[in-house]
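Note that one protein chain of the assembly has been removed; the remaining protein chains are unaltered in position.
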């Protein structure tokens, strides 16, 4: 259970790393949106393994097919089914893992939940599951663009102990994509790439922090009680693999300020109500206030490493595991489109909800 | 919309600060649980304003009544309705706020969403809404206790820049409740109390961080894709007023480690599979692994302060606001039972889901 | 579980016949609708026991209170909580039923499901539960009226073997309410009243059929797959106590026609696309076509009778039960507002959904 996300723009993903493919069904996309496979492919290519020297070398073209829900180039208002075939599934690469649990993977917890060991590359817990999210997110992105030119932009802010420094206002998609690690600070980008090469060689891995902003989000998105925009975004982002924390606006650092320092004063600017600061990250009382939405997500270092590690078998025998073969030393660059997708899915859902908030 | 939370243990809260009361309906509590108003009152008393000198002085007894769903002392399996009357509602204390927006409150965003200014103490955005959550959480707590003695325990870890230092293993409910601020480090507790008195006097406010652990949670709670335990807990906690961030296990600090340092090795201990470290905070791949669940939530400083602040009216006129009357200089001590309630609600929901995960 | 109904206009009812009261929380009513307790009371009075000589003589004023969700006379967009206190609860009138199952009531099935015998007047299965539905339905009715003057009208078409004959076009609320049994055919009305008096005297009961039409429903309500308007109406109506069947348009009689006879031809009338006949009852492919929605619901004879009946105790001992005290010989007149309420709840929900069906 729990393969479904959203209330009005609702997606259900399916598929394992070892099966015939992965996909998603979107229930609730309004009719009349122009949509082609090209719209989806761009985002999938950003998520794709093997896209650069610093990601995993699994070779997948990840070509998406629209199986339903589009008629004469436009969405129909009914279920949109998207599918990507698996090409480079090598289940037997995992033969030696059949009976043991890889540390900090979902191997053990999945077994405890469902009563079997899906040893082929993580099965449903594989990061390939996120293909469906990214494809659906590309549709959400088109809706948001159509409605109010709402634009979500994520980038790598930190990898391991290398922090970037950027003027948020100057960040653009172009500058982000110009960096192999999707970090718009050229100096930090260099250092991050070097660090990733270094840990790859040593068989190790590193994590990091992704920053995301949303521009042009109108005021009024989010519900005042449980479905706060912060709450739904937090759930969305924490449902991505390897995430460990999320924060909005000043986040954990807000603790250092007093109320008199943290409160965002209201001011008039060109006839519009604005805040003079944006410590709240664009969301107050769980509802967007029209300022830039600003958040950060942390990803732990990838669990797959080529190190000898202590582990146990299903039968409880202790042994040493040394993973072999390809591994992804840093998931952050590929996680950027995943973060954007999850944010866009939440925004599209709440935008639709707002169609019903007043008589 | 969005006043409902949960799938199988589902709660709907209602009520405003200025109305006749607040309450909650729980749909999905199994039949046969012994339940009395006393079970609920204990937690409500911990959440109650006016319980000590360091909280807001609004005078409320917050006496809860069970209106339905309990028969001969046990839950019936059908809707449980709980209600707390408002006693100290003073709507006219807010008369001077009718047409303006208090900075960093939900006043402005609520108006932008719904088209009117609910000026009486925040209306639906009032923290009184959390009474329903805490009451429902007390039922979840009883279920968790009944099932497997699952025990959730939260405490104040930091207020403003005052950090506590505790041996996590030695923390107990008793030691937490012994502190007015619910911080089990006596020295830090003293300093926190002093800081709160200080900001109260100056009309200012402070925020902080709440730490929570769950003991005896069985392995297998949480779903592998969207409804990860981390994701659902993140949503639950970020739906509390004034929260700005949440993290699990090492959280944002996990970024500092490499995979070889962060991975939790599996070991056998007394015939049981355990991890030698718990960097994951008891949740791997979104599913609990039987170790202690460990998380942190940050709360910004309270928005209500007795300071002169810049703001604007509904009509866009700039002016100075100086709030008067009672204010809560630090919500953290009262937020402890709220955090526990949200965690227990999520755990009860996922525990019930697990009844259906295998044939 | 299952005390909640609806997706966007979502209600959760609570309460038992023997508790302190019954109520409902509505999550999803848009903001800005003028609403007073008087709006709700009118419908509750039509549902109230003791309103005329032909209904049950339980004495209840069924006065409704709005506990939340209305501010300065208008809905707020957040949870609306409504409550009616129980006044004439006489739990001890049921003492003799503690250990046995009344035939064709929910006594036995409820016990098999939840593991206890809620012997006080049916507990959660009492028809008092429908108070929450009728109150919420009155809000839905106001919304429908506000949006497009959509008007739902139900009446008693048949009681026992007494069938009415009315010209559907001439039926009006006024003519329905002029009849004690809510049957707008004066002759049949007389006969029905006589039949009810007759079975009351003999301690027996009768059922019947309610007919309902919806005028001014726009085309486009209902979803094409699972949430067809027919499907959601069928669920709504079959969730009322004592219902045994539902049909739309020609219903079961459609079977007698061939396709060439049953198909509703499209014609132009005053520049608008209409159908020349309405065999479909205003719904085609699960979606309203702008014609009058037309349906029928059957209610079995009430289970409570003052007859000696065979039954068994919880322990499986056979015995004779003779119910004593007040009984409702025919629920049909009071079921009319319940049927209207359920239809209005479904229509309001689908109307809101349609706000999101196109970009």
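The letters A, B and C name the chains in turn, as written, and every chain counts its residues from 1.
The working rule: a residue touches a chain if its C-beta (ideal position, glycine included) is under 8 Å from a C-beta of that chain, and two chains touch if they have at least 3 such contacts.
Because the structure is predicted, anything quoted here is derived from the model rather than measured.
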Touch with the omitted chain, as defined above, among A:55, A:76, A:109 or A:298
A:76
Touching the hidden chain, out of C:17, C:76, C:164 or C:303, is C:303
For chain C, the residues touching the chain missing from this view
1-5, 13, 101, 103-110, 112-115, 124-125, 129, 158, 160-161, 199, 204-209, 219-228, 230-239, 241, 243-252, 254-268, 271, 273, 275-276, 279-280, 283-290, 298-305, 307, 309-312, 316, 318, 353-354, 356-358
Go through chain A and note every residue touching the omitted chain.
1-4, 8, 10, 12-16, 19-23, 25, 27-28, 31-32, 65, 67-69, 71-72, 74, 76-81, 83, 113-116, 118, 120, 123-124
Absent chain, residues of chain B that touch it
8, 28, 30-33, 75, 77-79, 143, 146-147, 224-225, 352, 355-359
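What we mean here is this: only the chains that are shown with their structure count from here on.
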If you average the CA atoms of chain A and of chain B, how far apart do the two points sit, in angstrom?
26
For chain A, jot down the residues that touch at least 2 other chains.
224-225, 356-358
